[in-house]
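Omission of a single protein chain aside, the complex is shown with its protein chains in their original locations.
For chain A:
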Amino acid sequence: MSLPSVLQRRPRARPSGDGLGAWWLLAAVLPLTFLAVFFLWPVGAMFLRGVTADGALDLTAFGEVLGRERTWRILGHTLGMAAAGAALSLAVGLPAAFVLYRRTFPGRDALRAVVTVPFVLPTVVVGVAFRALLAPGGPLGFLGLDQTTTAVVLAMVFFNVSVVVRQVGGLWSVLDPRQAEAAASLGASPWRVFRTVTLPQLGPAIASAGSLVFLFCCSAFGIVQTLGRPGVGTLETEIWVQTSVYLDLRVAAVFSVLQLLVVLAAIGLSSAASARTVRALRIRDAYAVPLGRRDWAPALVTALAATLILLPLGSLLVRSFHSSEGWGLRNYRLLAESSGAGFAGGTTVLQALEHSVKIAGDATVFTLLAGIPLALLLTRPFHSAAARRAQRWLDGAVMLPLGVSAVTVGFGFVVSLQLEFRELAQSGALVPLAQAVVALPLVVRTLVPVLGAVDHRLREAAGTLGAGPWRVLLTVDGPVLLRAVGLAAGFAFAVSLGEFGATSFLASPDYQTLPIVVVKLLGRPGAENYGMALAGAVVLALVTATVMVVCERLRPRGAAGTGGAW
């Protein structure tokens, strides 16, 4: 680590004002290289095949597809469901963020962990758990929601509410309450305080979380597919069908362009919204008071959210204890011994868990190596307009992988990476890198709102007092970064643990991950396969929840007293 020698280097004056120009360039180059190799190249290669025929440009498919009424129904359905999913996730997630991050009560930490679990469960498993509840014979069958759009939207909320809770909660917990208290003491009602003081402060985090969730909902595949693909399906399912079933790359390319436009619009809107609302905040040590009677409204919403999450998880848990021998731990014992009926030589669930954890560890390192410099770069208050524009482009570019179909990326690997680097691509060594691309947007979006809240005057003051650029970074941004980096690492780890799309294309059959094994077990008849799949999913959920809890606690207490020091 060459940090000390770097520290001694004398800063040169730069227009950007912090003397680290070349380093910022490096911070941008690393993640961009990542994206270029694991995203742009594969996707570009697929797209090229879709818009060329015999070496010449052929755009006739665009006219055909865009002329169909069904295309527009699909687009409408996609946007409608994603908007509903995002809005509902925010509506449920904001009160829950308040209760889980601004209030204390017994069981709060456990509840925080539970909220995150859905995010990493393989969607096929969630589909089974959800349908077990909603199917006509299930406990909630009377609602008549099975295979409806409402069920899909509920599942989207189930998955994504944690993004809102964590991202907004992360910022909320460290907001200095004094401004709000001042407003309250001047006679403002709690609702008015929230609307006029707190909400604007949370703006960037809300915009960031909302747009992320919208993108996740737009490109949701597994749950839309498993819960019955109501109506005409979505852009994502249509791309999957066109690519995977018909191998019609021409038509798939048209739908991919439509999806890309939707994604770009969402990114544009969210960055406009954050730009308007981002502001310097006073950040202090996490601050929470006991849950009281006046918090009944948000507490009620949180209870609802917890029910929505716990019901399917509970049904999953209960069913995982049922095997051919009745109730008991048999399914769990089998995880270590058997690789399931029909997979004689395969990986056991326990081995797969080990692979998953190791791969996720790698992916987390890669994601943080790329994500931390990137988040710092994105929150630099550059003076030059060109630099600020570059920042916005970079911010958008990092988000792009969220909006492109996994099947496009997956088959893209075949016509790009695998053609050029056959051995490497088949070895499975690329899995953590590909997962890092998937986790990067979430990590960046977790770090940016917190770092963006640092008052730039602190840096200027430190500079005026003679601190070099690295020292400013370490002493002003460093402590704030440390607050968020645990959460970011947890997200990276969790995303990697649960990643299915890219992993299924790249993983070596000898080194399979837990979600892949669970899905395989579910897909083949045989004694115990079902029970083992459910038990495996429960283990995956437990590991994830534990990691999230630990990561959140990996926060050096008292090491970061910016609020107090200034």
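Criterion: contacts are C-beta pairs under 8 Å (C-beta built on N, C-alpha and C of every residue); 3 or more make two chains touch, one makes a residue touch a chain; residues count from 1.
Methods note: contacts and distances are computed from a predicted model.
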UniProt protein name of the chain not shown, from "Cytochrome bc1 complex cytochrome b subunit", "Thiamin ABC transporter, substrate-binding component", "RNA polymerase sigma-70 factor, ECF subfamily" or "FecR family protein": "Thiamin ABC transporter, substrate-binding component"
Touching residue (missing chain; options A:116, A:160, A:256 or A:339): A:339
Residue among A:24, A:411, A:470 or A:491 that touches the chain left out of view: A:411
Per the touch definition above, residue among A:48, A:140 or A:232 touching the missing chain: A:232
Chain not shown: contacting residue from A:114, A:132, A:335 or A:484: A:132
Residue, one of A:56, A:186, A:245 or A:465, that touches the chain absent here: A:245
Hidden partner interface residues of chain A, rising order: 124, 127-128, 131-132, 135-138, 147, 225-229, 231-232, 241, 243-247, 339, 341-346, 355, 357-359, 361-362, 364-365, 368, 410-411, 414-415, 418-419, 422, 425-429, 431-432, 474-475, 478-479, 482, 485, 489, 504-505, 508-511, 516, 520, 522-527, 530-531, 554, 556, 558-561
